[in-house]
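Note that one protein chain of the assembly has been removed; the remaining protein chains are unaltered in position.
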Amino acid sequence: MSWGYTINRARDIDMDRNDMTISKLILEKIPSLQGCIACGACVATCSTGALTKYSLRKVHTLVRRGEYSGLLDELNKCMLCGKCQLVCPRGINTRAVISLIKRELGDHR
Amino acid sequence: MNKEVIIIGGGVAGMQCAISLAEMGVKPTIIEKSDKLGGKLNDWYKLFPTFTSASEVLNPLKDMINELGVDVKLSSEVTKLEPKSVTLADGTTMSADAIVICSGFEVFDARLKEEYGYKIYDNVITSVDLERMFCEGSVQNLDKNSPSRIAILHCVGSRDEKVCQTHCSRVCCVAGVKQAIELKELYPKSEIFNFYMDIRMFGCGYEELYKEAQIKHNIHFVRGRISEAAQTIDSKIQIKSEDTLIGRPLKMTVDLLVLMVGMSAGKSNNSFATTDGINLNTSGFISPKNIFTECVSSDVDSIFYAGTVTAPKNIGESITEGVAAAHKVAKFIKL
Partner (left out) sequence: MNFYYDHFIIPFIIGVAILFSIVLYKYVRWITRLPKRDKLLIRKNIFTRKTLSAIQEVILESLLHRKIFRVNPLLGYMHMSLAFGWFLLIIVGSFEAAVHLKGEFLPPHAHVFYKFFAPKIIHTESGTTWEFIMDFLLLFVLIGVALAWGKRAYSRAMGIKKSTKHTRADRIALSALWLIFPARLLAESFTSGVRGGSSFLTGSIGNFMVDLLGWNTMVAIAPYTWWLYSTVLAIFFIFMPFSRYMHIFTEIPLIFLRKYGLKSSDNKQKSFDHFQIEACSRCGICIDPCQLQSAAGIDNVQSTYFLRDRRYNKLTESVTNNCLMCGRCQVKCPVGIDLNTLRLNSRHSFVSTSKADADNRYSYLNGVDLSTGSGRVGYFAGCMTSLSPKILNAMDKIFAAAKEDIWYADKNGGICCGRPLKLSGEIEAAQKMIDLNTALFEKHKITTLVTSCPICLKVFKEDYRLNGVEILHHSEYISRLIKEGRIEVSKSDLSYTYHDPCELGRGSGVYEQPRDVISAIGNLVEMEHNRESALCCGSSLANLEIRDDQQLKIASQLGEEFKQCNADSMITSCPLCKKSISRVANGKVEDICEIVANSLK
């Protein structure tokens, strides 16, 4: 139902309210993810990123801020080809990260 | 008092150490594996952040070595190191009361990052190649009268676990900014893009140089690591990166791609480390006894270090360590 006006949702990442449970769990399982330096090489080489807005760097940063909505759909575009893993200067197992986030956000049983 | 001190390596650190010792009355011997003194500085054009020509630093050092009559053995490589002696490649053994290791670093071999196409594509060069070209007065494929696009990629062979180089080489950030300015001055019509992960301007005058590059020379800084380069039909280089500040992949065709190669541990470090008391850190540099208070000492009383053998350093720091090591040596041999 439209009343002719909308209430703008706050744009800020509200770290006081965001639920960090899943975020913490993911970092506990793959601590190397904490070593991301946001260089963007994963996005640069990404086959999916060339065709869609999918960005692993963004998705995982959002996870780390407790902002989960819409992320599963983003990650599901990934073809898991592994190029990002090959270019990551911090040696993060990016494919494991993708699978884990998908699992924690509900794709896996 | 006929004390013998051997200095392994005749780069800036080794030369300065020899000079300081000679000034204190010791006659040290420099063992240099190449055929001239000066190390890698011989191939450098100008130094950051002041654009001082490398020869302005190198020549006075070389003159002092001559003046003080320091014994220099060129084209000699140390194959075996012991606390009080070294063995050279020709089999001769030299004994000494103290040894200072100033064997420096290796330039990272950019061919290991195959995806950047070094030695595969013509127009991918390294920062070392670029210094040489500056010395020669012109850069390949660039024309002073027509606009060209140049990309400079930072952190090639630094901060990269995929090539087992976990350390930051420190000086490449400012060197990349320096080279960008030099390119811009040589080719004013060119557009220059520095691709970086972090810009680390640690030294005096470095941040100012960075700002000068931005304001005065309009060098573009793109925050993102290039993942791969490809050659186009007309021999240009197409690079892929993410503009991480915008969050979108970025593609760009450039006339020249310059790889800011990092400082890797010296090749001889491994053989030095077979001596008890000499240990390597994860990136293969030699660990000094204590990085705060004993940064030019080893766990072997008679062995000392100066310069980039222990970590990436700039010219000034290397020279300072030369002086410091000479001081420690003098105290050890009870001058």
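Going by the order they are written in, the chains are A and B; count residues from 1 in each one.
Please note the rule applied: contacts are C-beta pairs under 8 Å (C-beta built on N, C-alpha and C of every residue); 3 or more make two chains touch, one makes a residue touch a chain.
Everything numeric here is computed off the predicted structure, so don't read it as measured data.
J.: From the listed residues A:C36, A:V63 or A:V87, report the one that touches the chain absent from this view.
T.: From the options A:C36, A:V63 or A:V87, the contact with the absent chain belongs to A:V87.
J.: Give the residue, chosen from B:F48, B:Y121 or B:F272, that touches the chain omitted from the document.
T.: Result: among the candidates, B:Y121 touches the missing chain.
J.: For chain A, which residues reach the chain that was dropped from this view?
T.: With respect to the unshown chain, the touching residues of chain A are 32, 45, 47-48, 50-52, 76-77, 79-83, 86-87, 91-93, 95-96, 99, 103, 107-109.
J.: May I ask you to list the residues on chain B that touch the chain which is not drawn?
T.: 112, 114-115, 117, 120-121, 161-164, 227-231
Please note the rule applied: only the chains that are shown with their structure count from here on.
J.: Measure off the straight-line distance from the CA centroid of chain A to the CA centroid of chain B, and report it in whole Å.
T.: Chain centres of chain A and chain B, defined by C-alpha means, are spaced 38 Å apart.
J.: Once bound in the complex, which stretches of chain B touch chain A?
T.: Against chain A, chain B makes touches at 115, 155, 159-162, 197-198, 223-228, 240-244, 247-250.
J.: Which residues of chain A touch chain B in their complex?
T.: Within the complex, chain A touches chain B at residues 37-46, 49-50, 53, 55, 57-58, 83, 86-91.
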